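One chain of protein is taken out of this complex; the other chains stay put.
All chains are identified by letter, namely A, B and C, in their written order; residue positions are counted from 1 within each chain.
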Amino acid sequence: MVEFALILVSAVLVNNYVLTKFLGICPFLGVSNKLETALGMSFAVMFVMTLASTASWLVQTYVLVPLDLMYLQTIFFILIIASLVQFIEMMIHKTSPVLYQALGIFLPLITTNCAVLGVALLNVQQKQGFMGSVLYGFGAALGFALVLVLFSGLRERIEYAPVPDAFKGSPVALITAGMMSLAFMGFSGLVRL
Amino acid sequence: MTGILAAVVSLGGFALAAGIVLAIGHKVFRVEGDPMVEKIDALLPQTQCGQCGYPGCKPYAEAVARGEADVNHCVPGGERTMRQIADLMGVEPKPLEEEPAAPMVAFIREDECIGCTLCIKACPVDAIVGAPKQYHTVIADHCTGCTLCVEPCPVDCIDMLVKPELIEHWSWPLPNTDRARLGLARREAHADGT
Amino acid sequence: MPVVSSPHVHGGDSIRLTMLSVILALLPAAGVAVYLFGWLAVYSMLSAMTSCIVSEALWLRATGRDMRRALDGSAALTGLLLALTLPAAVPWWMVVLGSVFAIVLGKQVYGGLGFNPFNPALAARVILLISFPLHMTSWLVPMSAAHPPLNLYDWHICLAFFLHGPQALGMSLDAVTMASPLGHVKTEWTRGIGVNEALANYHYRYLDAFLGREAGSLGETSALALLVGGMYLLARHTITWHIPFAYLATVALLAALFNSIDPNHFAPPMFHLLAGGLMLCAFFMATDPVSSPVTPKGRLVFGVGCGVLTWCIRTFGGYPEGAMFSVLLMNCAVPLIDHYCRPRVYGHGGRS
Partner (left out) sequence: MGLKRIWHRLSGGVGGFHGGVDVPQNKRTADRPIEQLPLSPVLIVPVKQHIGEACAPLVKVGDYVRRGQKIAQAEGYLAAPVHAPAAGKVVKIEEHRIIHPSGLGLPCIFIEPDGSDAAETLTPWPDWAERDPGELRERVRMCGIVGLGGAVFPTFIKLVRDQHHPIETIILNGVECEPYLTTDHRLMVEQADEIVAGLAVLRYMVGAREAVVAIEDNKPDAIEAVRAALARAKLTHARVVGLPTRYPQGSEKQLIETITGRQVPAGRLPMHVGVLCQNVATARAVYRAVCHGEPLTERVITVSGDAVPNPGNVRVPFGTPVRFLLAERGLTDIDEVCVIHGGPMMGEYLRSVDVPVAKASNGLLAFHSERVFSLRQQEQPCIRCGHCGEVCPVNLVPNLLADHCRNDAFERAEQYQLFDCIECGCCSYVCPASIPLVHYFRYGKGQLAKIRRAEQFAEESRMRSEARERRLEREKQKKAARRQRAKQLARKTDDAGGAD
């Protein structure tokens, strides 16, 4: 039990995907303009990442390892993630058109979101068990969501600020992300796995 | 050899399974119609003026929802409407092509009116009353100021007047301070697409 | 004639007064810093304040804004706060670099006073800590120690030290520095020595920590001086009680709870309260109005968050001190806290 909690803390705070591993920067910068969109994206990513890490673990353990096809890992995982995202996209389109519009191109972008592929590959690398994989995927997504939502709040505030012309838009967003990353360094060493 | 076979079969099989699932999903989650049209139409000012190049607000909403039209064609809606549509569609705001003019209202000089009813036919919101061979009058409260009635009038007796400012409808301007002006400058910069 | 709105009278409070009151409240801590670290403290504080003001003025000029804004007191306050969080043994260039970071990256990039989401002084300090970990964790032996290796009351020695480092005096950095209580406890713990034993062989005394007679950053050692300043700010209503109270209470509660579970693993609450930069952060950093929430409920949440993070980082983390990080981390959450902790407006919900 403690081990699982540590996996979660580690994935959410210490080894945060965005701020310490620098994965998933594209949606992090792209969908953080507004709090509502960021929340929607967070849920989508949480859903996809948890499912993707589960599915990829299953495929890895029951297909790739027995058949000795480890070299097909990446292509298999991409296939899984791509079809998962497609499926979710159709689902959201049906159930919540506004969220669908808000996520816009970012939903398909999750397909090639390195965070999703990263979590699948890292699971394999770290030789996590089934529960570990699921939790690690979920935790990574939770960390992504946490940071994304915090960042969108900050950006909404910066939106009102008279930022000098040279720093408007992405520059100030990147500086802010850097500051957040600095702050998150405070967590380093919090959990030793 | 068996390794390659296994690879081909497993990958192919997996891809096929995924394809089947997606095909089923496509059937199950098919979306009828486009709910976005209604949402966009609700944002438009309903002047039915046609300045966007479409014969009314609804057709423009349909075009935007289909992705055929840009979000910045609604002139009377101005900056605000453009931003709302852009938000809804999840696209970048675009600068307006034309500044919205002050709200207008049509006025018929009744002594010159010949009662031809052409303007009545042109009015998209039935804001002109009158019968053949009778004077026509604009119901000022219903007029959207679209100017569609001006062209058809054979005797040019329709004027577009600026809507008078009512004391009840007066609203406070922004404070006259540097900060407030800064906000304005920021909005203008946004409108220029920078 | 412009349209002007009521009210036509004003209470007379101003930003400059607010900033000056905070500087005034920091004077006791600054005094203790001078007592402990002599001329080095003076040099650090003066150079930090000047370089903050100068870099702000230059930036304002470069962006075509009114240069006089650099004198509104906020840049000076940032400089003073930054200096007080730095160890006494840092060289001059680090002070200047930190000040420029604080003003440019921490504040002006966002549009200047009022728009920085992070506390500029803390942001600069964390940048320095991560960039120069050795310098930033070497604590000069204060003058209150039994045998201070350097006479810090001699301005010649201090100037040489400040400009050229200990090498100019023919000494190594190790020779003039010692561990802070927090750092000592942390390193001993990694070596498998319990908290009580570690504190005992450090000769740790609460009275010393309260008065500030211990190693640490310039202005963070004396809880007494910081409390005096904090009380002044509370009395003047520059800050409200919410953040300091929630912050300190959370740390104390967590510490007390875990200390009662395992006293050898977890340090006692009093130690936590008096150690490191907690007091400085609780009264001066976390309460920085610009980077903290505006609503009372939000301030409580903010304080509790800071407290939890500080305690966690101190107890479990890789860094011995977590106060700075925790405030910076909570700064990230301020817009959300503000949004979700709005007070109940008159006539909405509740009793009707």
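Heads up, the rule we're going with is that a contact is a pair of C-beta atoms (placed from the backbone, for glycine too) under 8 Å apart; a residue touches a chain by one contact, two chains touch by 3 or more.
The structure presented is a predicted model; accordingly, all values stated were derived computationally and were not measured.
Within the full complex, the residue among B:His26, B:Arg66, B:Arg109 or B:Arg179 touching the omitted chain is B:Arg179. Among the residues C:Thr63, C:Thr137, C:Asn196 or C:Thr240, only C:Thr240 touches the chain that is left out of the figure. Considering the whole complex, the residue from C:His156, C:His203 or C:Arg344 that touches the absent chain is C:Arg344.
Counting the whole complex, the residues of subunit C in touch with the unshown chain are 1, 3-11, 13-15, 17-18, 74, 111-115, 237-238, 240-241, 289-290, 292, 294-296, 299, 338, 342-348, 350-352. The chain not displayed touches subunit B at residues 41, 44-48, 56-57, 80, 124-127, 142, 144, 165, 167, 169-175, 177-180, 183, 186-187.
In the analysis below, only the chains that are shown with their structure count from here on.
Among the other chains, B has the CA centre that is most remote from the centre of subunit C. Between the interfaces A-B and A-C, more contacting C-beta pairs are found at A-C. Distances from each chain's CA mean to the overall CA mean are smallest for chain A. One finds 53 Å separating the Cα centroids of subunit B and subunit C. We define each chain's centre as the mean of its Cα atoms; on that basis subunit A and subunit B are separated by 37 Å. Mean C-alpha positions place subunit A and subunit C at a centre distance of 33 Å.
Residues of subunit C found to touch two or more other chains are absent.
Looking at subunit A, residues 162 sit in touch with two or more other chains. Every residue of subunit C that touches subunit B in the complex is listed here, in rising order: 2-5. Those residues of subunit A that touch subunit C in the shared complex are 35, 149-151, 153-154, 156-158, 160-164, 167, 171-172, 175-176, 179-180, 182-191.
Residues of subunit B touching subunit A in their complex: 3, 6-7, 10-11, 14-15, 18-19, 21-22, 25-26, 29-31, 35-36, 39, 88-91, 182, 186.
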